[in-house]
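Every protein chain but one is kept in place in this view of the complex.
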Amino acid sequence: MKRSILIQLSILLALILLTNLVDTKSRANYEEILGQAGGVKVDLTGDVKIFNSSPTHETPRKGGTLIKAESAEPENLNYYTSTSAAAKRFLDYIYESLINYDYTTWEYNRPVLAQHYEISEDKKTYTFHLHKNITWHDGKPLTSEDVLFSLKAIMNPYVDDAPLRAYYRNVVEARTPDKYTFIVRTSDTYFLNLEYMGGFAILPKHQWDPNGMMDRFDVQDLKDPQVFNNESDIKEWADQFNTNPLNRPAGMDAGKLIGSGPYKFHRWITGEYMMLVRNENYWNKEKPHISGFTEEPGYLDTIIVKSISDATAMLTALKAGDVDFLPRMRAIQYFEQTNTPDFLEKFQKVTFVVPAYSYVGWNNDKPYFQDKRVRQAMTMLIDRNAYNKYIGYDLGIPTIGPFYPFSPQYNDTIPRWPYDPDRAVELLDEAGWIDHDGDGIRDKDGVPFKFIFSVSAGSRGSKLLALMMKEDLQKIGIVVGIRQLEWSVYVENLRDRQFDCVMLLWIGGLQADPYQIWHSDNIGNRGSNYIGFRNAEADSLIIAARYEMNPVRRDSMYWRFQEILHEEQPYTFMFYQRDPGAYDRVFQDVKWIPIRPGYNNVSWWRRVSSGANVGMAP
Amino acid sequence: MHGDAQLINYILKRILLIFPTIFGISIIIFIIIKMAPGDPTAFKMGSQQTGLASDQNLAKQVVEQTREIYGLDKPVLLNFKVFTYESDWEDVRGFLATGPDQNSREWDDALEPLKQADDVAVPFLVDQLIHQNLTEPEQRAILEVLTLKQKLSITPEMSLMASKAYVNKWFYGGEDSSGVFKPGAESDYQISTLKKLAMIITDAQYPRWLGRMIRFDFGNSIKDNRPVWEHFKETVPVSLIFTLTSFIIAYLVAIPLGIYSATHQYTLGDKVTTVILFILYSLPNFWVATMAIVFFGGGDFLDWFPVSGLHSVGAELMGRGEYLLDMLHHIILPLIIWTYGSFSALSRYMRGSMLEVIRQDYIRTARAKGLSEKIVVYKHALRNSLIPIITMLANLLPLAISGSIIIESIFSIPGIGQLAFNAVLYRDYPIIMAVSTLSAILTLAGILLSDILYALVDPRITFEESR
Partner (left out) sequence: MKQQKKSRTYLDIVKRQFARNKLALYSLHVIYVLLFIFIFADFLANDKPLIMKYKGEYYAPVLREYGVEMFGMQWQDEFKTQQWKLLASKFEEGDWAVWPVVPFGPNDYDLKRKLMPPNSTHLCGTDELGRDVLSQLIHGSRVSLLVGFVAVAIYVTIGMILGALAGFYGGWVDVIIQRLIEVMITFPRMFLIITIVAVVQTQSIINIMIILGLTGWTGVARFTRGEFLKVKNEDYVTAAKALGFSDFRTIFRHVLPNTLTPVLVTATFGVAAAILIESGLSFLGFGAPPEQATWGSLLSSARDMLPSGWWLTTFPGLAIFITVTVYNLVGEGLRDALDPRLKQ
């Protein structure tokens, strides 16, 4: 009898010891941990436009494999209908657009399929001249027909791509005077027109519409219900497009999905990985491939995207050598679990910028947050720097507004609201939120200051902030409840505007148009301005800026807009995010850009390592 | 023979009793879906920064389609709206006079009765729209009902006039582009009173859903538009491999342990086994899984097992033997972690069952006859005590789904557990319904089968509802 208890105890002890062993290093203090992570901080401040974290003087070598890990598989591989970023990250190696970002200037004007392009005087007509030697992966030529087809596919009202289609409402005409010219005309001078008109991925018409079902229609027809309701072909084709087996080319012999890009789709083993191989017959032999970024359209023979859903498993797979590159790891992994000399010797750690910012949104229509003084007070009550340092491992880039802090749109003359609880309390008193009835809770007009912080079940950061606020605000007489919701319910509540306070992330770009999020048009209708920000001056600035083609004048409008936002504090702006990642040091010329996903593997090349190559040949 | 007749009678009764159960299952699934908040379109729209506002129309359509597939757009049991739409319309007008927002919940709710009347109300509504002098919100309301229920392609950008003209032409007919008069859809909407009466029953939520369930007609996944069956084809084999192997291991380990405990009751060995099995049972598997990944996955410790998926990259190019070995290598860790918890329950069960059998008269007789203990145990006792254990196999499928959710998500195994879990997260109703219906019906079949086998094998069974 006693012996079995002994056994039980010894097992307990063994367990404790085992877990104790893990903590091999004696813990240094927190400041040291932030410093000792041994990674590179990618700072793209505008002066530096591209950051190379593994620079070398060696001549790049072709060959080898890169295996990167991502947490989720895309639901399908249709460039237009897929809503997952994972699909786009993958397909961007297969498909090309007419123009793209110039990484060296961050402008959207690098010709890709288009040799050059012209914009008319009135800024409404865009003429693209295609290269004449472009071929699809199957050898067939890529012509302006394909471009027109792709635009029509996007604009087809029955195609399941409504979020994308919204940007093409202003297209009034698109035509192809010859095989290598594509002309598109818009009804307005929207400042992002070039980005949208030249930036969509071109799909091969002969693969997606072999019978030319869409040929009969022009872009006007696709906007005219009289036509698209009466022409069954439009709907029929869209249905085919939405459910095309090519959207999910899974299995072994799946090499059918073709594009024109430097990598060819090779295979997708569902639930395991997706694989690209280099296109040896890439049409563009010109060098450099992307000026200032890479000479070749691709050095790596194979790029594999492995899906690993669990973060711990992901890091373990990296350490075990099953994976070469983790584009996204948890901050705690970066700072506390990857500091062994072995790891640092084998892997390069980086924190790089992806233009996305976190914020706390206050529902401006709720009684407590109607007054801007209250919102300012809330901002001053959140110790953002401490949050960033202790919860975020100092990865955030402070921001005062929605724009990328290193872009010209960003107004860097505005000082951040400080963390100042005393001043905040004064503001609350001033706004009339005083504990009238002596129950320890502030109130006004009989409404007690009790609000609910909604957090999404998956978001750790917002959960921790909510817990902090609950504790802090209780001390000054405000009760914070925390409600944890699943994402789908969370989004539904946002759209119905049924919330008090949320913490979320907006993904932005180098150039952002604040219309969707900040214009009062988008308050009702379950629009993106779900916090209900209304400001007449901001509205008119947003609209004027949209159609202002002069960047300097436009940016000055945005600067003023940010001043208004700063004063009104509809959000408490937190941070632009830095993602921590790590890759095998065998890769060279690993370059980072502030354009999603933050890197482009075409510049990477694999040095012949002394050891065995972990990757495998296709 | 009297016994045979009784047996057949029992089996027949058992089979007949399956129907009320299916009925009950259908009600439960129905209630769940009926209660569900959360918008399946959230994932389609929610992750996008822009385009939310403009997609209201689409969002409504997707929701409406989903509701239609599952008949949720109808009253629950009886649809009287096919007769009351005219007075319902007056109610709607009253509501519209209060100036509601077209995209509010209240708006949607108010229009609900009109939508429920469906085709029946169309001639009336079109007549109201075209020939009556309605206010703008009223026209909008009718247009919305028609657009959603009749799948007219009226976009929000279209002006009221254009929309009305469109409806007019669609319903009453008009000249096409070549100037020939084409009759409209009016004649399709002449519905006889008899049919309307029938619709009271057939056009209600629950009857519709029951019909779909019985036909296994679940439609396409909302998330990726693929048929639910395709998802099953991908995930079921994976889960099957896991479940079967796990069960075989569980039985292989637990049954001998159970026998040992039973035959060595109250010895030290029995106690140690008990404690160890309970300890295993008590360790939350996600914790153990994480520790296993950290310690055995090739992180900073031992590199014994791969930690994600079922195959290595490029496994599909390997030879058959190599392929299987590779899979085995991947499967070991999740399999162990999945299985260890079930040892305890199974072996306890076995122990109890064995102890009971050992005390039976015929075992005593066998012992008394001087048969060796081994023969008594393995030949007589084991066989009979296994019967209840084997009937537990009927519950294999629900256990497989429940048990695999956590393990599959940690080890990135694309099985039915992940499918089911993601479906819940994404509010992918077709998949939720398919998983629960299939699991329920297959399990039911399993129970039925094991009951019948049980009755056939064990002569002691009286055919009085023995489960």
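In this document, chain identifiers A and B correspond to the written order of the chains, with residue numbering beginning at 1 in each.
Assume a contact is a pair of C-beta atoms (placed from the backbone, for glycine too) under 8 Å apart; a residue touches a chain by one contact, two chains touch by 3 or more.
Values in this document were obtained by computation on a predicted structure and should not be read as measured data.
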item	value
Given B:76, B:253 or B:283, the one touching the chain that is not displayed	B:283
Per the touch definition above, residue among A:76, A:312, A:569 or A:601 touching the missing chain	A:312
Residue among B:253, B:327 or B:424 that touches the chain left out of view	B:424
Contact set of subunit B toward the excluded chain (per top definition)	17, 20-21, 24-25, 28, 32, 35-38, 265-266, 271, 274-275, 278-279, 281-287, 290-291, 294, 299-300, 344, 348, 355-356, 359, 395, 397-403, 405-406, 409, 420-421, 424-425, 427, 432, 435-436, 439-441, 443-444, 447, 465, 467
Touching residues on subunit A - with respect to the absent chain	1-2, 4-5, 12, 15-16, 19-20, 22-23, 27, 30, 311-312, 330, 332-333, 336-337, 386, 389-391, 435, 440, 455, 457-458, 460, 463-464, 466-468, 470-471, 474-477, 482-486, 489
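The criterion applied here is as follows: only the chains that are shown with their structure count from here on.
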item	value
Residue numbers on subunit A that touch subunit B, as the complex places them	1, 3-4, 7-8, 11, 19, 22, 67, 75-76, 81, 83-85, 157, 160, 162-164, 166-167, 169, 225-226, 228-230, 242-243, 247-248, 252, 267, 269-273, 275, 304, 306-310, 312-317, 319-322, 340, 342-343, 486-492, 494-496, 506-508, 513, 516-517, 521-522, 524-529, 616
Touching residues on subunit B, where the partner in the complex is subunit A	37-40, 42-56, 58-59, 101-103, 105, 152-155, 157-158, 162, 166, 170, 176, 223-226, 234, 238, 268, 271-272, 275-276, 279, 290-291, 293-294, 297-300, 303, 306-314, 316, 409-414, 418, 425-427
